[in-house]
Every structure is written in C-alpha cells, then in structure tokens.
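Starting off with a structure, shown below.
Here's a slice of the assembly, chains where they normally sit.
In order of appearance the chains are A and B, and numbering begins at 1 in each one.
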Amino acid sequence: MTEQRWQQLSEWPLIVAAAAFLGAYAWTVLSPAAGAAAQLAELVMWGTWVLFAGDFVVRLTLAPRPARWLLHHLHEVAMVVLPVFRPLRLLRLVTLLGVLQRSAGTAVRGRVVMYAAGSTLLLLITSSLAMLDSERGAPHASIETYPEALWWSTVTVTTVGYGDFSPVTTTGRLIAVALMIAGIALLGVITATLASWLVERVGEQDEAHQAVTRAQVADLTAEIAALRAQLAARDGRDR
Amino acid sequence: MTEQRWQQLSEWPLIVAAAAFLGAYAWTVLSPAAGAAAQLAELVMWGTWVLFAGDFVVRLTLAPRPARWLLHHLHEVAMVVLPVFRPLRLLRLVTLLGVLQRSAGTAVRGRVVMYAAGSTLLLLITSSLAMLDSERGAPHASIETYPEALWWSTVTVTTVGYGDFSPVTTTGRLIAVALMIAGIALLGVITATLASWLVERVGEQDEAHQAVTRAQVADLTAEIAALRAQLAARDGRDR
C-alpha cells in the first residue's frame, strides 16, 4: 500500500477522531469535575492519541525515504510525543473543509476564503479552550470564563487588542502569539482576495484595453496557417 | 408579477421605511422617556416591521422555488422573526448607495470605495446606537453616552482598540465582533483599491513594456486579413 492510498483510507476516521478529541477537550476544560464523565473524556483523549500515533507510524513505514519524511513532518512528531501539542490534532478538522469543498468545486478565491474563515473559526474555538485551561487559577489572571476567552480571542485575531483581557501565563502568551500570527494572515488573505477580485473587475470594464487572451492569439495563428495553406495550394497549381 | 418587478416597485418604499426605522430607533435609544413620543417611535418601529414582513411574504410567494429562496434569504427570516435582528432592516439603506451610484455611473474602483465608506458610516451610527442600548445600565459598563459609543465604534472599526471603552455585555460583544469584521474588510477594501490603482499606474508608465491590448491584436488580424484578400485577388487574376 502506498502512503497516498493510506491517507485516502485514514482521512475520515482521523477527522472523526479529531472531532471527538475537540469534544472531550472542551468537556474537560469547561466542566472540570471529577467522576465518570471526566474519566470518559480522558479515555477519548487517550483513544485519539492512539489513533494519531498509529497513523503516524504507518505513514512513516510507508514513506519511501523515512528520514526525509520525518524532517518534513516535525509538527506531527511534536503532536505525538509532547502532550502540550495535543491540540495540533485539530488541524485534521481543516481537512474537513477540503472534503466539503471537493464536492462543491468552487473557484480559487472562494476556496481560499472558505479555508481562511473555517480555520479562523476553529482556531478561535480551540485557542479559547486552551487559553481558559492555562489562565484559570493563575494569579492576576483576567480570563476566567469561556465567553471571556472567546471575546479575548476575537479581539486578538482581529488585531484590535483592547487590553481589557490579556494573558498572564507563559502558555497563554504563546497561544496569543499563534492567534496574532493567524490574525495577520487572515487580514492578508482577505485583502489579497479583494485585491485579486478588484484587479480582475477593473480589467474587465474597459473592453478595448483588455489583455489579449490565448484564444485570440490562437485565432490569429489559425488565420496565418490558413494563409500558408492557400499559398501552398497555389504553388501546387502553378507547378 | 415577477420577483424582479416587485423588487423595483418596493425599492424606494423600503428604503424610506428603513430610514424611518433608523430615526425611531435612534429616538428610542437616545431619549428613553415614556410618553406620546415614545409611543410614536414604538408605532413607527412596528409599522416598518409590518412593511418588511409584507415584502418578505410577497417575495416568498413570487419566487419560482420558495424552499430554495428561503434557504438563500435566511438573514431575512431572522430579521422578520427575531426582534434582536431588527437592525438588519437598515441593510436596505445600503441599497440607497446603489441607487445614488446608478445615476452617477462611476467606475468599478469608485463604486467599491463608495460602498465601503457608506456602509462603514451606516454601521458606525447603527452599532453605536445598539451598543448604547445594550450597555447602558449594565454593571461595570464604560460606554454610557452616544458620543462615547461613537468614539468606541470608530476605535474598533479601525482596529486601533485603545481599550479606554470596551463592551461588557454579551450583546455588546457580539456587536463589537461585527464591527471588527467590518473593520478588517474595510482595511482590505482600501488596500485592494490602492493596489489595483497602483498596478495600473505602474503599468501605464513604461510605454514600450505595456501589456498588449485587444485593439492592437485586432489591428494585426486586420492586417493579415488584408494580406489574404490581396493574395485571393491575385489568384483570381492568374486563373
């Protein structure tokens, strides 16, 4: 079996596992009570770890050059080995956007915007959970409930930054940095999409000054080819 | 009657209704006193609701595929059914910009900038009203007068975010999120417009390296057609 085939087979199970992980993680953070439910959530999180670790090992085995493959998948190594990077599993859910889009078959710009919006939403939900998990209970912490964490995430990702809530723990600040980078990227994606659309629209407007298309030049080339054929036919007659 | 015809007929009455709604809403928020005036404002708001609900029902009836139409107009369903989304009626006023522009007939870039500026201004006025309505009286609220709300809206939409004022209620924060998204979009529109203009200007400067226009290729094609005609004429003479 090739790596590509395995990825096709494992796509949906891993998406489901990532969704289950998100649910269990949210449960653990939002209702931090002991008992059967907490144990179940813990179990689900371990279960998804086993699935992702298994997928990692299988792909490493199937790769033609394992060492090179490992170098290009360092973030997956981190995700499997270090507990701190567990939320990286949620990147799988971004694949879901790809699956949805494949059936829709939209244009480049639509796809870019959909990825950007979907990833940002997922990032907001997850980073708010992680932020709440790391800030709650820290001295001088201002973020103490999930709605507050969501509000803070949105204020950060849009680069508004009121400062009414801000992280005080190191983990919290690392999450914030990730959100800020995502915010800058989001701004860039939106602007770039608008710019690309506008450049196209402005170009369309002035018919006489539009750029020449390949189709037009193809017509021109056909015209000349016809001319040569005409000439060749005469050559034949004359001889 | 087709849906399109109905939309042409209902365009101006709905714009007027939206403006009346804005006036009545502003009155209710800015001078929250009981009495005849308050009852009048309440009446106007109910009146505009009836108009918008009526328009909604007529368009649903006229639509060729009502179920599909409903799916594409979910925001109108929300606007008619839920009182919270009443301000969505003001979207009608954005149509006004379209009406104004139709008589002016400006270029793509001018139209984009006009829509962006007009919508942002309308959004600032409305969201400040809604913000004041939801924050005033809440414990620990910092936004307490309309000028403060306007100042806060501007600081938010430009993504500056001083933090001297910030919403504390859930409704207020949802309004803030809408403003932030509008701010990012505004930034994107301005940058994209400038980029499109600059790409065009830079292109114009260096005459010899300008992109080929359709007009030029049309000249070329005419030249070749003349050549074929010349050749064909000779063929006729020779035969």
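The rule is simple: contacts are C-beta pairs under 8 Å (C-beta built on N, C-alpha and C of every residue); 3 or more make two chains touch, one makes a residue touch a chain.
Note that this is a predicted model, so its numbers are computed, not measured.
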Going from the 2 copies shown, figure out how many the entire complex holds in this file. 4
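One rule holds for everything that comes next: only the chains that are shown with their structure count from here on.
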Roughly how far apart in rotation are subunit A and subunit B when fitted on CA atoms, stated in degrees to the nearest 5? 90
Between subunit B and subunit A, distance of the C-alpha-averaged centres to the nearest whole Å: 29
Given the complex, residues on subunit A that touch subunit B span 147, 151, 154-155, 158-164, 186-187, 190-191, 193-195, 197-199, 201-202, 205, 207-212, 216-217, 219-220, 223-224, 226-227, 230-231, 234
Residues of subunit B defined as touching subunit A within the complex: 107-109, 112, 156, 159-163, 166, 170, 173, 176-177, 180-181, 183-185, 187-189, 191-193, 195-196, 199-200, 211-217, 220-221, 224-225, 227-228, 231-232, 235, 238
